[in-house]
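The complex appears here minus one protein chain, its other protein chains still in place.
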C-alpha cells in the first residue's frame, strides 16, 4: 500500500514512542504477528498473544513497557503505553502517505449551484451535485456522485466517499467520514391510517450529526418527523444500519453492522450495539449499555451493563426438538408447579 | 421549515375543521405537545396524553370533539373527528408550502434517450439516466442520479428521490414516493447446482408496483424469475427492506425497516410487518396478519392476528444460564414426564 519503505526512525519522529534497536531498519508493511515477515512492523496489544513474540518474523514489534525486554530480545521494538492505540495512529500515518492528495476545486463534471458556499480547499469529485444553500466547510472532500441537497451543511475536513446523499437541511460536523451508499435524511416512516389507506405524515425535521462521526456503507439515517434525528459527537456506525426518525444517539456510542434502531428511541453515550441487534421504538437506553449481537431490545434499559438475547443455535435436529418444546414452555412450567404441589 | 408563519384561519381554510378561538393567531411550526411553544400548533390523538393539555405551551391544539371544551379552555383549538389524520394532512400542507416548486424539464446534464417518453410537466434532475422505451407519466419527478432503464415506467406524479434504480421493464404506478438508494428490479437470487458450481437462472420477470406506494431508502425489490414480483396499491415499505423475487404484497400492507421477505411468499392486504422481521420463502400470509418486530416467520399463517417471535433479551449473565438450559429443553421435558409417571 505504501509508495516506499520507511525507516523506523522516521516513524518514531512522526508518532513518538521509545525505539529499542534498529533505527535504520526499513519497514514495508504493517502485519499481524502471525503474518509478519522481515519487512513488517507488528504490534502486541493483548498479553494473551505474548507467545507469538517468540515465533513472529516481524522486523519490529510495538509493545507495552512490561514487554519491552522480551520484545527487544528478539529484534527492534517500539515501547508505548497503549500499543493498540499506537497501532491505530500508525495506520493513519501510513494511509496518509499512500492517499492521493486532495485536489482542491470542483471537477468540471460536477453540478454545483452558484448559491452553494464552498470553503477554502474543498474538493468536489466528478458528477457530484451540490444544491443551492448548501455549505461545505474548509478542506471537506465531496466524492464522486455525491448529492448535497439544498441547505445541507458539511463540516470542515469531513470526507464524503463517492455516492453519498445528504438530504436537504441536514448537517454533519467536522472531521467526519461517510462511506458510499449512505442516505442521510430520507423521510422517516410515518403514516396516519384512514379509511382510504395510509396518509403520509410529511417528515418536517432534519438530521443533525456531530463532529468526528463515521458512518458505514449503505447505512440510512432518516430525518425527524417534527424535530431532528440526532447523532452526537464521536459516534461510529458500521454498514447497513437503520436509524429511524427522531432517534438520538449519545457521544462515542458505536454500532456494528446491520443494527437497527426504531423511531424516537434514545441511546446514551459510550454504548456499544452489536451487529444485527435491533431496538424497538420509543425506548431509552442509559449511558454505558452494551447490547450483544443479534439481540432484540424490547424494553428501556435503566442500568449500564451487558444485555443479550440471541437464540442459541445448534445442530438442526436438536434445534427442532427444543424449539417444539419451547412452544409448550408455559405448560411445562405449569406441570412442574403441579408436581411440586404433590 | 416554513417560509413564513401562517394564520390559523388560513390553515382552516385549507384543511377544514372547527376552529375555537384565535383565528388570527399565527403559527410558525408544528410540534409535539411537550415540545410546543407559543407559536406552535400541536395535536392530541391519544386520550392517554390528555394530561399534557394542562401543561403544553402550544398556541393551538388539534383535538377530537370529546376534548373540545378542555382544549379551548386553555387556548385555540381545532376540533376534528380524527386529530392524527388531521395532523398528517397538516404536515402535507406545511411541506408543500416549503418545498421548491417542480421545475418541469430535463436538466442539461441528464442523459435521456430520444426513445424515452416524458409526459407533461415531468422534471428530470441532474445526471439522471433515462433509457430507450422508458415512459414517465405526467408531473413525475425523477431525482438527480436516478436510472430508469429501458422499457421501465413511472406513473403520474410519482417522485423518485435522488439515486434510485428502476430496472428494465419494471413499473411503478401513480403518486408513489421512492427514496434514495432503492434498487427495483435487480436479479432475483436463483441458481441451479451443477458439478461445476452454480448455474445462473436468468430472471426473466420484472417488478410491478401499484399506485400510492412509498419505498424507503436502500430497499431492494428483485425482479421475478418467470412472472413478476408484485407490490399492490398503497403498500408502504420502510428502509433497507429485502423483497425477493416473485413475492406478492397485498394492498395497504406496511413493513418496517430491515424486514425481509424470501422468494415467492405472498403477503395479504392490510398486514403490518415489524422491523427486522423476516419471512421465509414460499409461504402465504392471509389478510390482516400482524408480525411483531424481529420475528422469523417459518410457516404460512391462515388466520388474521398478531404473531410474535423475538427472543426475550435480558442481562447477559442471566441470558447465558437460560440459553444454556434452552439447549437441554427437550431433555427437561422428558424429565418432567418421568416425574409425572412416578
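Chains here go by letter, A and B, matching the order in which they are written, and residues are numbered from 1 within each.
By our rule, a residue touches a chain if its C-beta (ideal position, glycine included) is under 8 Å from a C-beta of that chain, and two chains touch if they have at least 3 such contacts.
None of these values were measured; they are calculated from a predicted model.
*Asks:* Which listed residue (A:102, A:135 or A:217) would be found touching the missing chain in the intact complex?
*Replies:* With A:102, A:135 or A:217 as choices, the missing chain is touched by A:217.
*Asks:* Specify the residue from the set A:4, A:55 or A:316 that touches the hidden chain.
*Replies:* Of the candidates A:4, A:55 or A:316, A:316 is in touch with the missing chain.
*Asks:* List the chain A residues touching the unshown chain?
*Replies:* Touch with the absent chain occurs at residues 1, 29-32, 35, 82, 84-85, 87-89, 91-92, 94-95, 100, 107, 109, 125-127, 144-145, 161-163, 177, 179-181, 212, 214, 216-218, 233-234, 236, 238-240, 251-252, 254, 256-258, 275-276, 293-294, 310-316, 319-320, 323-324, 326-330, 332-333, 336, 339-340.
*Asks:* For chain B, which residues touch the unseen chain?
*Replies:* The list for chain B reads 111, 127, 129, 145, 147, 149-150, 163, 165, 167, 169, 181, 183, 186-187, 189-194, 197-204, 218, 220, 222, 225-227, 240, 242, 244, 258, 260, 262, 278, 280, 291-292, 295-298, 305-312, 314, 318, 321-322, 324-326, 328-329, 332, 335-336, 339.
The working rule: only the chains that are shown with their structure count from here on.
*Asks:* When the C-alpha atoms of chain A and chain B are each averaged to a single point, how far apart are the two points in Å?
*Replies:* Going by mean C-alpha positions, chain A sits 26 Å from chain B.
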